[in-house]
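The complex appears here without one of its protein chains, the remainder shown in place.
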Amino acid sequence: MQPHSHSTTPPVPVLRREADLGRRLRAVRQVTEALAAPLSAEDCALQSMPDASPVKWHLAHTTWFLETFVMVPYLPGYAIFDPSFRTLFNSYYVGIGDRHPRPERGLVSRPDLATVRSYRMHVDAAIGALLTAPLPAGVAELIELGIQHEQQHQELILTDVKHLLSRNPSRPVYDPRWPLREVAPQSLRWHPFARGLVVVGHDGDGFGFDNEGPAHRVYLEPFELASRPVTHGEFAAFIEDGGYRRPDLWLSLGWDTMVARGWQAPLYWEHPRRGWRTFTLHGMVEIDPHTPVCHISYFEADAYARWAGARLPTEFEWEHAATGCAIRGNLQENGALHPLPASNATDGAGPAQMFGDVWEWTRSDYAPYPGYRAAGGAIGEYNGKFMSGQYVLRGGSCATPAAHIRASYRNFFAPDARWQFSGIRLARDVPGSA
Amino acid sequence: MQPHSHSTTPPVPVLRREADLGRRLRAVRQVTEALAAPLSAEDCALQSMPDASPVKWHLAHTTWFLETFVMVPYLPGYAIFDPSFRTLFNSYYVGIGDRHPRPERGLVSRPDLATVRSYRMHVDAAIGALLTAPLPAGVAELIELGIQHEQQHQELILTDVKHLLSRNPSRPVYDPRWPLREVAPQSLRWHPFARGLVVVGHDGDGFGFDNEGPAHRVYLEPFELASRPVTHGEFAAFIEDGGYRRPDLWLSLGWDTMVARGWQAPLYWEHPRRGWRTFTLHGMVEIDPHTPVCHISYFEADAYARWAGARLPTEFEWEHAATGCAIRGNLQENGALHPLPASNATDGAGPAQMFGDVWEWTRSDYAPYPGYRAAGGAIGEYNGKFMSGQYVLRGGSCATPAAHIRASYRNFFAPDARWQFSGIRLARDVPGSA
Amino acid sequence: MQPHSHSTTPPVPVLRREADLGRRLRAVRQVTEALAAPLSAEDCALQSMPDASPVKWHLAHTTWFLETFVMVPYLPGYAIFDPSFRTLFNSYYVGIGDRHPRPERGLVSRPDLATVRSYRMHVDAAIGALLTAPLPAGVAELIELGIQHEQQHQELILTDVKHLLSRNPSRPVYDPRWPLREVAPQSLRWHPFARGLVVVGHDGDGFGFDNEGPAHRVYLEPFELASRPVTHGEFAAFIEDGGYRRPDLWLSLGWDTMVARGWQAPLYWEHPRRGWRTFTLHGMVEIDPHTPVCHISYFEADAYARWAGARLPTEFEWEHAATGCAIRGNLQENGALHPLPASNATDGAGPAQMFGDVWEWTRSDYAPYPGYRAAGGAIGEYNGKFMSGQYVLRGGSCATPAAHIRASYRNFFAPDARWQFSGIRLARDVPGSA
Partner (left out) sequence: MQPHSHSTTPPVPVLRREADLGRRLRAVRQVTEALAAPLSAEDCALQSMPDASPVKWHLAHTTWFLETFVMVPYLPGYAIFDPSFRTLFNSYYVGIGDRHPRPERGLVSRPDLATVRSYRMHVDAAIGALLTAPLPAGVAELIELGIQHEQQHQELILTDVKHLLSRNPSRPVYDPRWPLREVAPQSLRWHPFARGLVVVGHDGDGFGFDNEGPAHRVYLEPFELASRPVTHGEFAAFIEDGGYRRPDLWLSLGWDTMVARGWQAPLYWEHPRRGWRTFTLHGMVEIDPHTPVCHISYFEADAYARWAGARLPTEFEWEHAATGCAIRGNLQENGALHPLPASNATDGAGPAQMFGDVWEWTRSDYAPYPGYRAAGGAIGEYNGKFMSGQYVLRGGSCATPAAHIRASYRNFFAPDARWQFSGIRLARDVPGSA
């Protein structure tokens, strides 16, 4: 078994690697700015709830990450752009020092958006300077982490601004192009997987977050996995059948949460009497019955699965099933920014749509793998300290960059979170197999 | 006794009056915009707490008020600027229809600031058109109300943006000019007033809000009123003497509120160990001991008065004492935007600084006067429905326009409100007089 | 004007007075115990909400009051029953020391009820001993205060246990006797009162709380007062007319409170579809349309009055109207423990049912009278520190001892309180009089 390790990098020539790093970082930084381009200064400044952050904050925080973990320690003579940013744009790194409180990110009108753009340029220029010379040991890995980190925040820019615009009574449009085309509906089929000992976790080839390793063995009982995610139409049938009024379908905590919040449908659904409509980054639309349902909590996913006579997969079942699948699908680069219907084409013999469209809730809580150990220092706070009270989601969504997702990738959210593009892939036990 | 009535206007020529109305309205509208001029689009979009509103909202709501109560009913062919604004910028007029929830005013990035400025121009042009012809009955009074309403929101623009900027860790400056000059401290003296039946309330001469009338008689016991407001230095002595740690000085509800909120000084005070500093519209400054203390709640005002062996005046004692005073002082036009020290000059024989500097808490709850009756229709919601749970403040502040204040003016806030320029004027019973 | 003062007692013979004090105190103490007699140890131990206290706590606290303010300071050699009671049964006297938190009075299973009864006997015996000798100066006044204090808690025992029993799904009965008899309904008439300067407040003859004084002059505009309280039937018509769905009828704070709490009828009303029923100390009954409505908040009283084209009286209007009325009516000794219909008999020329049945909300906030000064020491906390955020109620209820009520008596509760026997007496301005 080969555990994941940043130190066992392959022996590629250093210069080529750095050139590639620089090129990739620039490209990723430009994508971030392109995502914010359609937005006004006001769109970028507001915070619609504590879970979400202003776009301006995302623009600044990703820059702060590079400044704090790369520029300050490794670029001699680097001039800090503004010392107050050290606190203002620190998300949760206690090891770095004080953090501006998360629920107050929307109370900061200054620096304004133009200043944050200058901050980005300042740090980008410094990175350019750093990359003109051979990098000290470990710095390439930190820049790689900065790239991956910025990609994560690209997805959050999209989900957070979607939430913000949804709170405006006029339901403004982020991008007026509507991506859906007519398709032939795909019926749901089941793919069987046999029992056995399998290896899961990141194998050390290419980038992986620390929480994806070490790779290790798990024993799986036989199971079946659905050929595609649950659709809007299937979920509407669950609602129609009283899904939100039957406590026997719900986890106890899920029922209490649903009642307390007054949920009666997924987030962004409106107007049940005149036919369900939902808010998208392209404005209000009628739900399309063949598209994967999204913006549902773990609790709703679990209740739906019970109603359907199935269950959610474990993260290891999911990863085992996904291991052979090509990483393609309706991802951020596709530009749809909304889950799309399954096409006729399948991913070979396995389940379709494993990557992209919607993050798929698993029944696995977000816990450390055997032998997991967080890195030392503040950077070790990246993942490990969040390993309680959250569930793992797999596969990426229509807002995830293609270069960011892989079979071993573990996303995680609290079971009541609904503002991500989160959906359902069903699994079930094989009858009589135990 | 002559009750207040809008209908008993003096017999001035109609045309002159309308010309004057138009001139005054234009001037007031321009002041509003000048107050917003130093602010960025982001400064104008954010909401720092449910009590405060974004500047952009104030700019739009004052315009909505004129559009809704004047343009729509009285200008034939008036084109509504945007139908969604009817709900979006309705503050609390249930009779008009739905209101966008107050705590969510900071979630609306669109319309942006530029659009709101267009909205203002659109309505201003319509008012210009309306004023070219003789006004229908009652319209001049509504425009006058629109002027007074906009002046109220000018003060709120200043207090709300002060609160917003205070929540930014860098404590940004609204106006860098610092208004304080060296002065000779004024010791506190007491002005006696005899017992007797006095008339209070608006006498119908000039504009008055409905809550200022009808004028009526009240019987006052003998009392004394302080010659000037309590100063920052005097309040610091109260803190130093354990004022925030002695429950015997506080109303029970005040003590509970103070403990629950963790108050240890007035709002905006910081860093007790290195000498008190306070946030102003001109940035962080050391407290000046000779300036009137402000940003204190009713509960703190009441506790201070008890500590000082005095009490707060009733609103009728205050009004009786102020009736002879000239309306001058440190008001908005002065540009200081901060309370200033008492000067040598007194206001004749009476107490000084009755107008301007700080609103003065009275011990009177905000209740209807005998015979009070709110106007019919939505406009009747202006004042009357707020007559519970609030205390009356008198005299205006450094943020109040001079043309907006008078002896009978009744401002009102909940006893825990601290973000207004609210301060203390002491009163006391005359020993042995009862 | 003769202000109220404890020190200007009339020159009655000391011995007779002390004998009478002892006899009255014993009688009042026995009434308290009789009120608790139908209740089990569990009934006496539970606390149904922070506003209410366990009966056991009332039994102990009234005893603690006598022990703390009379026995300990004035009976040489008095043996404290249990030192831990000093904190445990201190309600809100900060000057005495720590208080067990009010919301946790229902977490104290020990001392049990039997021990609290022993505590009462211990203190009663000590009072007997104290009264065998001439009392030191001021002690008779303290014992008188102890009597009045215990009478206040008798009413609270009844309202608090009513609330507790109402929270039990089986709606248990405190007293199975049902007091209502057939009566002839009384139509509502209006009693006029002329304008003028009147004296209000306690005149020093007999006991009065400090908050009832000093007596002082107030000027009243002409008004009319209803001949009897609003009835259950009249209030049901308000509900039927959409009273709880029309924001124009409500104070803004009242509307928000009503919506937030989900109020749709007075406290204890149930089952609107099958005809309103209400919980009483005699169990669930159908509402009797001719009985005074009770268990309503200030906000509901105010909204009802507005719906009826009237208003609530000020406390001074009420007191002026009540001054000539005999203190008789449906009070605690009557045993009904529920408001009763108006009988044919009127109280002379004035309004009927001014005393007893229901406490009548006034529109006056609970504020100090001119010249009011709380007593020194802990006993000064009895009333004064509660003078904010509450409204005055007048006249006593069916749970008030007859010897405890008078025209100048000021009861006070927050405007959202509903568990007292609180009702409505309408007033109105005289048209055209201003």
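Chains here go by letter, A, B and C, matching the order in which they are written, and residues are numbered from 1 within each.
Note that in this section a contact is a pair of C-beta atoms (placed from the backbone, for glycine too) under 8 Å apart; a residue touches a chain by one contact, two chains touch by 3 or more.
Values in this document were obtained by computation on a predicted structure and should not be read as measured data.
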{"item": "Among shown chains, those touching the left-out chain", "value": "A, C"}
{"item": "Candidate in contact with the missing chain, chosen from A:104, A:141 or A:365", "value": "A:365"}
{"item": "Missing-chain contacts mapped onto chain C", "value": "40-43, 45-46, 48, 56, 84, 87-88, 100, 104, 106-110, 112-113, 164-165, 167-170, 172"}
{"item": "In chain A, positions touching the absent partner", "value": "1, 3, 92, 94-95, 197, 214, 216-221, 247-248, 250-254, 298-299, 302, 363-365, 367-368, 370-371, 381, 385-389, 415, 429, 433-434"}
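Quick note on the criterion: only the chains that are shown with their structure count from here on.
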Subassemblies held together by touching, chain B left out: A | C
{"item": "By mean Cα position, the chain sitting nearest the middle", "value": "B"}
{"item": "Chain whose average C-alpha position is farthest from chain B's own", "value": "A"}
{"item": "Geometric centre distance via CA averages, chain C-chain A, whole Å", "value": "60"}
{"item": "Averaged-CA centre spacing for the pair chain B and chain A, given as whole angstrom", "value": "48"}
